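For this depiction, one protein chain was excluded, whereas all remaining protein chains were kept in their positions.
All chains are identified by letter, namely A, B and C, in their written order; residue positions are counted from 1 within each chain.
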Amino acid sequence: MGNPMKIRATLNGDTTDIKILMRHDMETGQRKDAAGALVPAWYIQSVVVSVAGKTVINAGWGQAVSKDPYLALKVKGANKGDPVSVTWTDNKNDTRTDETTIA
Amino acid sequence: MMRTKMRLLAGVALCLGLAATQAGAEGKPSDEISKYREMLADGNPADLVELRGEELWKTARGPKKASLEKCDLGLGPGVVDGAYAQLPRYFKDSGKVMDAESRLVHCMITLQGFTKEEAIKQWFSKPGKDSDIEALVTFIGARSNGKPIHVPHKDPKEAAMYKTGEYIFYRRSGPQDFSCATCHTSNGMRIRLQELGNLTTREGAGTAMKSFPAYRVSQGSVWTMQHRLIDCIRQARWPEPEYLSDAVIALEVYLQGNASGTVMETPGIKR
Amino acid sequence: MKTRLIAVGLLAAFATGMAVAANKETSSTSEAEKAFRSSFRSDNPGYWMKRLDQDETMALCSKYKNVPPKNVKLKIERDQMATIRYPIEGKLIGDWREGEKLASSGKGGHIGFIQPDPPGTARGGNCYACHQMSPKEVAYGTIGPSLKHFAKTRGSSEEIVKYVYDKVYNSNAFTACTNMPRIGYNNWLTPEQITHIVAYVLDPESPVNQE
Partner (left out) sequence: MNKDRRKVLKAGAGLGLLSALMAVGMISPQQAQAAIGRGAFDAKTIDDVYKALGVAAPTASDQVVINASDIAENGAVVPIGIRSNLPNTQAIALLVERNPNPLAAHYDLTDMAVADITMRVKMGQTSNVVALVMADGKFFSATKEIKITLGGCGG
C-alpha cells in the first residue's frame, strides 16, 4: 500500500511544475542491519506520471535513488485544474497512486 | 557499500587533483555547499512525516481510545499553535519543566492510557520502522512556524533548569576533553565543511533551534531536538543520557532561552 | 630523547579531579551536577560512566568556561607538561601515510546503547575536523589553526618535531583549556600513532607540505 505522497503541481506561464515526494526506504540490498545481516533490496522500480489521463513520464529506477525519493518535472500544455496522477511500483510489487490537481 | 566508510581523504584528494585539471571553473566549496543545501530545501521529506503526525494527533489510540486533541502543551488544552516555540516550560500538573517531547509523552500517558514504556518504545525511526513520536513532534513543531521562540525561564524551576543547562554546556569530560562549548562558542567556525553555530548567542542558537525537528539526509529520518542532543553527547564519546531526562531538557531550556526571539521555521533539512 | 612508555598516570588524575572542583562550587552547581548524573540509565557499565568523571584540568576549564585566570592557567600548563610520555623507540617522526589515515578518521570511541561503534573500530585523530592540512582536502574545519605547509613555514628542526609531538600528546601543556583534546594523555592514540601524525605534519613528502 505504501504511505501517501506529497504532490505539488503549479502552473507558471505555459509550464506546469510538478514536484513529488514519496515515502519509501529504498533499500539497496547492500546495507547491513545491526546484527550484520544484509537487508534485502526493496526499492521503487517504476514511476509513471500522467496529466489529464495522458502519460507524461515513465521512469525506471535503480537502487541508487535516495530514500524518500524526490522527483521534479515540467509539463507543457496542461491547464489549471487538470488532474495529475503519480503511480510508483516497487520490486515487491507494492504500488501506490496519489493524485492532485494543477493549481 | 553505498555508505562508503572512511578511506575518503585519499580518494577525495586524488579526485580533486583530477577535477582541477578538468574544470577550471570550479565554484568555491562554501558556495557549492550552499547550492547543495538549496537544492535539498525544495522538497523536504519531513513534510510527509508532518502529515503523518497530524493524522496520529487526531486519531483515537491507546487503551483509552482517545486522540491527543485535548493535550495541553502549555497554552491550554487543545492549543497546538505556537506551543512548541514556548517549550520547555514548567507544568504545575506534573511539577516538572517539560519540553515538547516529554509533554507529548505525558499526554500519551494521561489521555490515551499508554504506559511510558509503550509511549517511548520507538522514540526514533529505524529503517522500516517509523517513529510515531517523531511524526507527532514534527507536526507540533510545524504548528509554531512563524512564531518567535519564547522561553524566558522566569519561573524559578525554569531558571534552575537554564542554569543546569549552562553548566552541562560547559562541562568537559571524556576521552576527548569535550564539552558542547568546545565546538559551539565561537562565531564563524566550521567542523569539516559544516558551519558551527555559536550557541551562546541568539543568532547561533536561533539558527539551530528554529529548524528542529529537522530531516537529516545522512540519517534518512527526522530528528527531534532530544535526538539531536543525545547524539551530540554520543559524539562527545560520553554515555547517552536517557530520552526525556533532565540533562537533555536542561540543555533545551538553555538553548531555547538563548534562541528566544528567533522565528520558528520547521521542519528543517540538514546534512 | 626519553624512551619511557609509562602506562598512564590517568586514573589518579581522574579520581582527584571531581573532589577538587566540587569544593568551591556553589550549591546550584552541585544541584546541576546531580541533575546531570541522574540523567543516565542505571545499567550503564561502570567503565562507560567513568567517562563522565573530570580530572582537575577538565573541572577547572569547565568552571572558568575555558578562560582560566592567569595563575590557574599557568598551573594547568605546568602540570600537563609533566605528563608527556614518549614512544619506546624514541623516534618522534613516524610514517606520514599512517598519519594521513589517522588525521582523516573521526571514528572510534563511541559507546552507548543507541549507536556504539562496532567492536574493533580503530580510533582516528580526526585532525581534519578542526584543521586545514593538505591543500588538496577541501573538507577541513576551522576550529583550530591551519597547518597547511607547516614544515615549509616553520621548518622541521628537532625543536619543532618535539613541539608538534608534545602539542598533540597534551595540548593543555601549551594552552590551558584549549579546544584541542589531549590526544596522548587521554590514551586516545598511542605515542607511536602520534609520531605518524607528526610525520604527516612535518615530512616534506607529506601532502601537508606539497602544493
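One rule holds in what follows: a residue touches a chain if its C-beta (ideal position, glycine included) is under 8 Å from a C-beta of that chain, and two chains touch if they have at least 3 such contacts.
The shown structure was predicted, so the numbers you read here are calculated from the model rather than taken from an experiment.
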Visible contact partners (per top-of-document touch definition) of the missing chain: A, B, C
Full-complex contact with the absent chain, from C:Ser105, C:Ser134 or C:Thr195: C:Ser105
Which of B:Val217, B:Ile230 or B:Met264 contacts the chain that the document leaves out: B:Val217
Residues of chain B (touch criterion as defined above) contacting the omitted chain: 1-4, 6, 8, 11-12, 15-16, 18-19, 22-23, 26-27, 29, 32-33, 35-37, 39-40, 191-194, 217-218, 220, 235, 271
Touching residues on chain A - with respect to the absent chain: 15, 28, 30, 45-46, 48, 50-51, 54-67, 69-78, 89
For chain C, residues in touch with the removed chain: 105-108, 110, 124, 126, 128-129, 138-139
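Note that in this section only the chains that are shown with their structure count from here on.
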Chain A contact footprint on chain B (complex, rising order): 1-3, 42-45, 47-48, 51-52, 127-128, 217, 220
Residue ranges of chain A touching chain B (in the complex, touch as defined): 3-6, 19, 21, 23, 25, 27-28, 30-31, 33, 39, 64, 66-68, 70, 72
Residue ranges of chain B in contact with chain C within the complex: 5-6, 8-10, 12-13, 16-17, 29, 160, 163-164, 167-168, 170-179, 181-183, 185-186, 188-194, 196, 230-231, 234-235, 237-242, 245-248, 250
